[in-house]
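Missing here is one protein chain; the remaining ones are kept as they sit in the complex.
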Amino acid sequence: MNFKHKYMFLLPGLLVLLGILIFPIGFTVRLSLSSWDSFYPGLDFIGIENYIRLFTDDLRFWEAFGRLSMLSLTTVFLQYVIGFSLALMVWKDIVFQRFFRVLFLIPMMTTPVIMTVIWRTVFHESLGPVNDFFNLFGMNPLWLSSEILAKFTVILVEVWQWTPFMFLLLLAGLLSLPKEPYLAASIDGAGPIRTFVYVTFPLMAPISIGAIIIRLIEASKIMDTVYVLTSGGPGTSTETSSFYIFIKGLREFQFGYSAALSLTYLIIMIISFTIIAKILVKLMVRGN
Amino acid sequence: MSLIASKLCLKPDTEYHLNDVCFEMSKGEIYTIIGRTLAGKTTLLKTIAGLIAPESGSLTLDGADFGRIPVWKREVAMVYQQFINYPHLSVYENVAFPLKQRRMPKVEIRNRVMRALSQVGLDGFENRKIQALSGGQQQRVALARSLVKEANIVLLDEPLVNLDYKLREQLREEFRNLFSAKASENSILIYSSTDPVEAMQLGGQILVMDEGRILQQASAKEVYENPNSTKVSQITNDPAMNLFEGTVADGKVILSAEIHFELPQHCQALPQGSYIFGLRAAAISLADGGFPFTVELSEISGSETFLHLKHEHVQMVGLLDSVQNFNIGETVSAQFDTAHLYAFATDGRLKSSPYGGLK
Amino acid sequence: MGLLYSTLKYLAVTLWSVFVIAPFLWAISTSFKDFQSVTNGATYIPWVDFEPTLEGWRALWKSPAQGGVAIVEPFFNSVFVTAAGSAISIVLGTLAAYALSRFTFKAGPIRNGDITFFFISQRIMPPVVLAIPFFIMLGKFSLLDTLMGLILVYIVLLMPIAVWIMVDFFNKVPREIDETALIDGCNPYQAFYKVVLPNSIPGIVVAGMFCMIFGWTDFFFSFILTFTEVQLLPVAIVALNSSITPWWSLSAAALVSVAPLVFVAFIVERFLSKGNLSGALK
Partner (left out) sequence: MKNSIRVGVLVGSTALLGSLAHADQWSDQFPHIKNTGDIAGECSYDSMSKKDYSGQKLTINTHAVPVMGEPTALHAEQFSALTGAEVNVIHTPAGDLYSKAMVPFQAGQAPYDIVFGFSNFIRDWKQYLQPVPAKYVNMAQMQDITQSHIDVNSWDGEMIQFPIDGDRHYLKYRRDVIDNPEYQAKYKAETGNELRIPQTWKEYAEMAAFFNGWDWDNDGELEYGSAEVMKKDDLMFAAFFSRSVAYSKNPRVKGGFFFDLETMEPLINGPGFVEALTDWVEATKYVPPGGINFGLGDEINSFGGGQTLFSFSWDDAFVKAMEDDSPIKNKVGAAPLPGATRVWNRDSGAWEQEFNQAPYIVWGWTAAVAKKSKNHDMAFDYLCFFANDANHQADIGIGRFGVNPFKKSDFVPEIYVERQGWDPEIAKQYADTLMEMEEGSTNRVFPLRVPGVFQFNSAVATGTSKALAGQLSPQEALDEVAAEWTKIVKRIGADTVREAYAIGVALEDAE
């Protein structure tokens, strides 16, 4: 189908989005070529100096990138595995099915920045309940202030918050699966594991890919959690890219430099997601 | 009223394609477009409906440029092979939808809808939800919706293909009755199908399509009797017509060293040379004194048996009117009913037909 | 096999439930504490472990001048901005998604997929990238600290979600349905309005739900782009994050902010059970 009317459907949304974004994006590009900072707010022109600094003299940015990759891949992987398991478990034959389903959805509905404040009190190393429990065994894990555990805590909070997202998408996918392949599988005498491997998983591949990509996009912006929980510390051990850009931009007011960081980040992310999407499609649809 | 297409083209950039399609259709007639899957049948129907715009060529209805009229003003009706209805509406509302769109008075809508529903045998179903109907019933609703409009052009895109065998047979019968009644009225009916039997049963005019081209347009009888090319002969016969490469020499048809027979009466005019010979499966029978063939496969379908036979490089399918069992590898004696032999030139054009050749 | 499997299943489901509920239980308990009960180490059960007070809850109704956090107005601001931003995003996003799913667009090397990706890619941008330019732009149009300005930003935030879900959804709705509507005499707008839209309600519900979740939980933009007139709930609550954090009123406020979306969870579950959403999300 092709009518001239097609533009009337596409253009309102596209133009509104472009209209709202054209200035911010253009401005960011221009900003990245300036030395705008707290002291000299202005669009002078310094060429690609900011980019040179970024590629030659900012190890911290690249470290943050590495950390971001680690954190987002780990959290999304965990969210996928747990979300899929939970969805399978409440898919059928379980008592209190509705209760569990509603309950498993709730964390996604809460505001991350607010819930993280609560989590910070939960993991408070001397006044919180978690260490109250560990104290019983004479242990006192430093959830927020040891380098490794702080990463773990960030991951844990992210998993708590966003596993429901995976759960919802995957459960909806499971509920809409056709019945015929299962019939065929049961006639062939396949057990639950074989049925999962040869029927459920391949059928769920497309929705899995979509869910993982979207979660990766969202997880890569991880910000609120780090902002409230650890401020990127201890040291720089939980500092991610967007938090680093935040520090450079809105803490230190190196707007010009943070614009260069942002654009570089954006380009890397768009390329990464394109590649990841391709890899995922290869990996998961290989069976079909 | 006549619908004339000339040189409709659509590049095969997408899944659709049309290639220099020309035809002329007039009211009161059923046109069946027959072709294999992806031959361009649906594309052609959608082009007539206005859902697809051809890249070149023209389409005129009674002399007016049809191409300029948007689909929603064309007064066409269409039934798809999938059972397409409006899932959010009841049966009655579905059928009434096109009429409401025309702002017809309520009473008349009601009369027309009830009449259409009763024509398709859905009396009493008007308040049902679409999802609550069986596939056949859903397709009847779609059909009723296309009837109720009394459109100038009714397009039926393989409407029976997704139904099970019995239902298909039954509905086909009903369709024919409905359509022959319709055909007497003021519409052009265009029906597409992959099934030669269906096409022949509906009668009327047949357009044979392949790879976006129309290969032959003629009455059903003519297409059956005088397929203008080997391709048409294959598309319009089920099983496809058996084709053999061979030569005519010394008043004989020679297919291989061992298989040769007298040139039949109607082919006497053929000069010597290479040809492609065609023989319908039904023209092959098992009887002593024929040629020895090896059985490669035998399929029983209803009360008939399809027999795949081979002798050296000569391969063919025979159709037996009875149920018989054969062992694979078994040798049988096959007779050719040469009175029904077709001869095509090596480029595929019909050269000689038992029915006298192209009219 | 069967018994072991269901034992493990119930065990796992129970453990996860505990994990999900734990922070809420802790917040509920904390919301009834005061400074003493908080600083004496972890305590859990009111009357047994500590003497409960309503100080935290009272703070929600008090003005900041009385040490409260006045979340009533921010609450309704949040509701309004989220609802309006979601509604506009869904209207525009649904239209665009319909176009991208049904029609072919070509402009140079750009195809439908690229346009769809352009929409979705807006979510890749970390908010901090856009905060400053947005501030300057809204300032130019005098839209800072207004509902209108915030809604504009929410459109950028939410429309990608609406487009993402609706393109997927429309791709699964047979296009023959809209074609039939055209053939039956609807122009493309009527076909969309009379036939496509009524059959897209599950998709729209899902898109709306996601928009609401992402809108309701956004913190960063409203934080940068508003001052006094239009404070949103997360900003109001985070403002409690003073150098002396009152855990009790913070917990109470957090619980209030969670409450409305718990209803959304119920609605989602209902749709799931009835199978209405499954098609929309697959």
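Side notes on the structure shown:
A, B and C are the chain letters, set down in written order, and residue numbers restart from 1 in every chain.
Methods note: a contact is a pair of C-beta atoms (placed from the backbone, for glycine too) under 8 Å apart; a residue touches a chain by one contact, two chains touch by 3 or more.
Just so it is clear, the structure is predicted and the values come from calculations on it, not from any experiment.
One chain is not depicted; across the entire complex it touches A, C. If you put the hidden chain back, the residue from C:W26, C:F50, C:F192 or C:F223 that touches it is C:F223. Note on the undisplayed chain: of the listed residues C:Q122, C:T180, C:T217 or C:Q231, the one touching it is C:Q231. Residues 35-36, 38-41, 63-69, 131-132, 135-136, 139, 144-145, 223-224, 227-229, 231, 236, 238-246 of chain C touch the missing chain (whole complex, contact as defined above).
Residues of chain A that touch the chain left out of view are 35-39, 41, 57, 60, 124-127, 131, 140, 142-147, 230-237, 247, 250-255.
The definition used in the following text is that only the chains that are shown with their structure count from here on.
Pairwise, the chains sharing the most contacting C-beta pairs are A-C.
With each centre defined as the average position of its C-alpha atoms, the distance from chain A to chain C rounds to 15 Å.
Counting partners per residue, chain A has 1-3 as the residues that reach two or more other chains. Under the contact definition stated at the top, the residues of chain B that touch 2 or more other chains are 51, 70. Against chain A, in their complex, chain C makes its touches with residues 5, 9-10, 12-13, 16-17, 19-23, 26-27, 30, 38-39, 41-42, 44, 92-93, 95-96, 98-100, 102-105, 115, 119-134, 136-137, 152-153, 155-156, 159, 163-164, 168, 175, 178-179, 182, 187-189, 192, 213, 216-217, 219-220, 224, 233-234, 237-238, 241, 245, 247, 250-251, 253-254, 257-258, 261-262, 264-266, 268-269, 272-273, 275, 277-282.
Put simply, chain B touches chain C in their complex at residues 14, 46, 49-51, 70-74, 76-78, 80, 82, 84-88, 97-98, 101-102, 145, 149. Per the touch definition, chain A reaches chain C in the complex via residues 1-3, 5-10, 12-14, 16-17, 20-21, 23-25, 27-28, 31, 82, 85-86, 89-90, 94, 98, 100-115, 117-119, 121-122, 126-129, 131-132, 160, 168-169, 171-173, 175-176, 192, 206-207, 210, 214, 217-218, 220-221, 223-224, 228, 241-242, 245-246, 249-250, 255, 258-259, 262-263, 265-266, 269-270, 273.
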